[in-house]
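Note that one protein chain is taken out, while the other chains of the complex remain in position.
Here is chain A:
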Amino acid sequence: MTKEDTTVPKVFYTQPDGTERVVEAEVGDSVMQTAVRNGVPGILGQCGGSLSCATCHVFLDERHADDFAPVGEDEDDMLDVAATDREDNSRLSCRLVLAAGQEVRVTIPETQL
(Lines give C-alpha, C1' and ligand atoms only; values in the text may rest on other atoms or scores of the structure.)
Protein backbone atom coordinates (compact mmCIF):
# COMPACT_ATOMS: atom_id res chain seq x y z
CA MET A 1 0.00 0.00 0.00
CA THR A 2 1.40 3.37 -0.92
CA LYS A 3 1.61 6.20 1.58
CA GLU A 4 -1.07 8.12 -0.27
CA ASP A 5 -3.61 5.30 0.07
CA THR A 6 -3.74 5.69 3.82
CA THR A 7 -3.86 9.46 4.00
CA VAL A 8 -7.15 10.85 5.23
CA PRO A 9 -8.80 13.22 2.74
CA LYS A 10 -9.25 16.81 3.88
CA VAL A 11 -11.72 19.47 2.84
CA PHE A 12 -11.00 23.17 3.31
CA TYR A 13 -14.31 25.03 3.53
CA THR A 14 -14.18 28.81 3.06
CA GLN A 15 -17.23 30.74 4.21
CA PRO A 16 -18.49 33.78 2.25
CA ASP A 17 -16.84 36.02 4.91
CA GLY A 18 -13.45 34.41 4.22
CA THR A 19 -13.17 32.25 7.35
CA GLU A 20 -11.81 28.79 6.65
CA ARG A 21 -12.34 25.45 8.36
CA VAL A 22 -10.48 22.25 7.60
CA VAL A 23 -12.31 18.95 8.10
CA GLU A 24 -10.85 15.47 7.87
CA ALA A 25 -13.12 13.31 5.73
CA GLU A 26 -13.81 9.62 5.14
CA VAL A 27 -12.71 8.09 1.86
CA GLY A 28 -15.80 7.68 -0.35
CA ASP A 29 -17.77 10.44 1.37
CA SER A 30 -18.68 13.50 -0.61
CA VAL A 31 -17.77 17.09 0.21
CA MET A 32 -21.50 17.56 1.05
CA GLN A 33 -21.66 14.57 3.42
CA THR A 34 -18.45 15.68 5.13
CA ALA A 35 -19.89 19.16 5.68
CA VAL A 36 -23.25 17.92 6.96
CA ARG A 37 -21.69 15.35 9.29
CA ASN A 38 -19.34 17.93 10.76
CA GLY A 39 -21.79 20.80 11.07
CA VAL A 40 -20.13 23.05 8.51
CA PRO A 41 -22.62 25.92 8.05
CA GLY A 42 -23.84 26.83 4.59
CA ILE A 43 -24.13 23.36 3.06
CA LEU A 44 -27.60 21.94 3.62
CA GLY A 45 -27.71 18.85 1.42
CA GLN A 46 -31.45 18.51 1.97
CA CYS A 47 -31.93 15.68 -0.50
CA GLY A 48 -29.06 13.66 0.90
CA GLY A 49 -27.23 13.57 -2.41
CA SER A 50 -29.97 12.55 -4.83
CA LEU A 51 -29.53 15.60 -7.09
CA SER A 52 -32.87 17.10 -6.27
CA CYS A 53 -32.39 20.10 -4.00
CA ALA A 54 -29.43 22.28 -5.10
CA THR A 55 -28.69 23.14 -1.46
CA CYS A 56 -25.09 21.88 -1.45
CA HIS A 57 -23.80 24.30 -4.09
CA VAL A 58 -20.10 25.22 -3.73
CA PHE A 59 -17.42 26.97 -5.76
CA LEU A 60 -14.62 24.50 -6.36
CA ASP A 61 -11.09 25.88 -6.25
CA GLU A 62 -9.82 25.89 -9.81
CA ARG A 63 -6.74 23.89 -8.90
CA HIS A 64 -9.05 20.88 -8.34
CA ALA A 65 -11.05 21.31 -11.55
CA ASP A 66 -9.74 18.09 -13.07
CA ASP A 67 -9.80 16.01 -9.89
CA PHE A 68 -13.48 15.06 -10.23
CA ALA A 69 -15.82 13.77 -12.91
CA PRO A 70 -17.21 16.66 -14.99
CA VAL A 71 -20.63 18.20 -14.35
CA GLY A 72 -23.34 15.77 -15.47
CA GLU A 73 -26.69 16.65 -17.02
CA ASP A 74 -28.72 16.42 -13.79
CA GLU A 75 -26.13 18.37 -11.84
CA ASP A 76 -26.10 21.00 -14.56
CA ASP A 77 -29.91 21.33 -14.31
CA MET A 78 -29.79 21.78 -10.56
CA LEU A 79 -26.93 24.28 -10.65
CA ASP A 80 -29.17 26.44 -12.84
CA VAL A 81 -31.73 26.70 -10.06
CA ALA A 82 -29.39 27.18 -7.08
CA ALA A 83 -30.16 30.16 -4.86
CA THR A 84 -26.77 31.79 -5.49
CA ASP A 85 -26.01 32.33 -9.18
CA ARG A 86 -23.70 29.72 -10.63
CA GLU A 87 -20.21 30.47 -11.84
CA ASP A 88 -17.82 28.53 -14.05
CA ASN A 89 -16.43 26.65 -11.04
CA SER A 90 -19.83 25.86 -9.49
CA ARG A 91 -20.43 22.28 -8.38
CA LEU A 92 -22.93 20.42 -6.26
CA SER A 93 -20.78 19.17 -3.42
CA CYS A 94 -22.67 15.87 -3.28
CA ARG A 95 -20.94 15.04 -6.57
CA LEU A 96 -17.45 15.66 -5.19
CA VAL A 97 -16.55 12.24 -3.80
CA LEU A 98 -13.28 12.08 -1.91
CA ALA A 99 -10.43 9.67 -2.51
CA ALA A 100 -7.57 8.82 -0.15
CA GLY A 101 -4.99 11.54 0.11
CA GLN A 102 -7.18 14.14 -1.59
CA GLU A 103 -7.21 17.73 -0.35
CA VAL A 104 -10.04 19.87 -1.68
CA ARG A 105 -10.74 23.57 -1.32
CA VAL A 106 -14.26 24.88 -1.77
CA THR A 107 -15.96 28.21 -1.12
CA ILE A 108 -19.52 28.24 0.20
CA PRO A 109 -21.98 30.61 -1.52
CA GLU A 110 -23.85 33.43 0.22
CA THR A 111 -27.07 31.48 0.43
CA GLN A 112 -28.45 28.05 -0.41
CA LEU A 113 -32.11 28.96 0.04
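As a convention for this text, a residue touches a chain if its C-beta (ideal position, glycine included) is under 8 Å from a C-beta of that chain, and two chains touch if they have at least 3 such contacts; residues count from 1.
One rule holds in what follows: contacts and distances are computed from a predicted model.
Asks: When one chain of this assembly is omitted, its UniProt record names it as which of these: "Cytochrome P450", "MrpA C-terminal/MbhD domain-containing protein", "Nitrogenase protein alpha chain" or "ABC transporter permease subunit"?
Replies: For the chain missing from the view, the UniProt record says "Cytochrome P450".
Asks: By the contact criterion defined above, which parts of chain A meet the unshown chain? Give residue numbers in ascending order.
Replies: 36, 39, 41, 46-50, 52-55, 77-78, 80-83, 111-113
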